[in-house]
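The complex appears here minus one protein chain, its other protein chains still in place.
== chain A ==
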Amino acid sequence: MIEFQAVTKRYDDGTVVVDSLDLTIEDGGITVFVGPSGCGKTTSLRMINRMIDATSGTILLDGADIRAQSPAKLRRGIGYVIQHAGLFPHRSVLDNVATVPVLLGTRKSTARKQAAELLERVGLPAELGKRYPSQLSGGQQQRVGVARALAANPPVLLMDEPFSAVDPVVRDGLQEELLRLQSDLGKTIVFVTHDIDEAIKLGDKVAVLRVGGRLAQYATPAELLARPADDFVASFVGRDRGYRALGFLSAQGVPVGPVATVALGASAEQARASLDNGWAVVVDEAKRPLGWVSEGSLSTVDQVRPEDLVSGGSLFEVDSGTLRTALDSALSSPAALGIAIDAQGAVVGGVVADTVVKALADARRCGEVPT
């Protein structure tokens, strides 16, 4: 547990960068600091490992004042992933990862062996270990940065905009990977970003900071979206807030209706007969959806062929889906009917947008959605 108690950082020129911050960070979760540029996210993070010393107030790590030990000792027990990776250009990838264990007295050969295992853990082939950082892509460098921070198996991990310098597709992958890693490791992670979407995707709890270093709201992502504390948070949380909030509500209550299906290769006549409201889903032998056929697409052919299919929208998995995926499947379907699938990917039915909206209303009534 990390506790900020009335922590203030004031620079010599009088600027107050963090203003009397009170915050408790629970063990085993991802806590995200988010806010506009210059609001004091990095400063708050760096006060935890004493790269910046607070002007006043106390920070407790597992109940002990962080000033009780020397900064170097404290830091060796706290992983840190820096913005732009900050790998050591003159050391091989393996030696970069082995840095903290070696500092702690592990033999170099042992530390390297562990480092090679860690590389695989963060999704990098072990051959990359011999390379220098400049020979890696930006995304690979970030992974090495994460491996380096994890090398000494610290209980706490600080991450300062670790994924901000890579392109969106790579960033998505890195975020998924972090969540996967975290579900294995259960570290206490403090994650800084200025990207509210990233905060909502990764955070178990999100602390929204405003310029001047004051805490605007500290809540779960769902709560933040549903009930922003004030206009600043509301505008920061941004567009599509209501829609994104659906992503935190289970779709268990959404009724799944029937959907017309037709096998690939069936005759046009057969297909026409099975159309429902002018559309049918084409499925393979395992009943997995391939696309749609309609009156129009069948008029010129005598068999359902792959090249005649109208491509479908997003799919909605019945057991694990959220209201957001359910609604999106309905909205993105050419037939205005979202395809519901089971865990194996087989079609089990269809959902219409109205029923999702109604499920939301029910959830509201039952108090599942804070209003």
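Keep in mind that, in the parts below, a contact is a pair of C-beta atoms (placed from the backbone, for glycine too) under 8 Å apart; a residue touches a chain by one contact, two chains touch by 3 or more; residues count from 1.
The rule is simple: contacts and distances are computed from a predicted model.
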item: Name per UniProt, for the chain absent here [options: "Plastocyanin", "ABC transporter permease subunit", "Rieske domain-containing protein" or "Acyl-CoA/acyl-ACP dehydrogenase"]; value: "ABC transporter permease subunit"
item: Candidate in contact with the missing chain, chosen from A:16, A:82 or A:318; value: A:82
item: Candidates A:72, A:169, A:343 or A:366 - the one touching the absent chain; value: A:72
item: Omitted-chain contact residue, chosen from A:31, A:44 or A:99; value: A:99
item: Positions on chain A where the hidden chain makes contact; value: 49, 51, 72-76, 80, 82-91, 99-100, 103, 131-132, 134-138, 148, 158
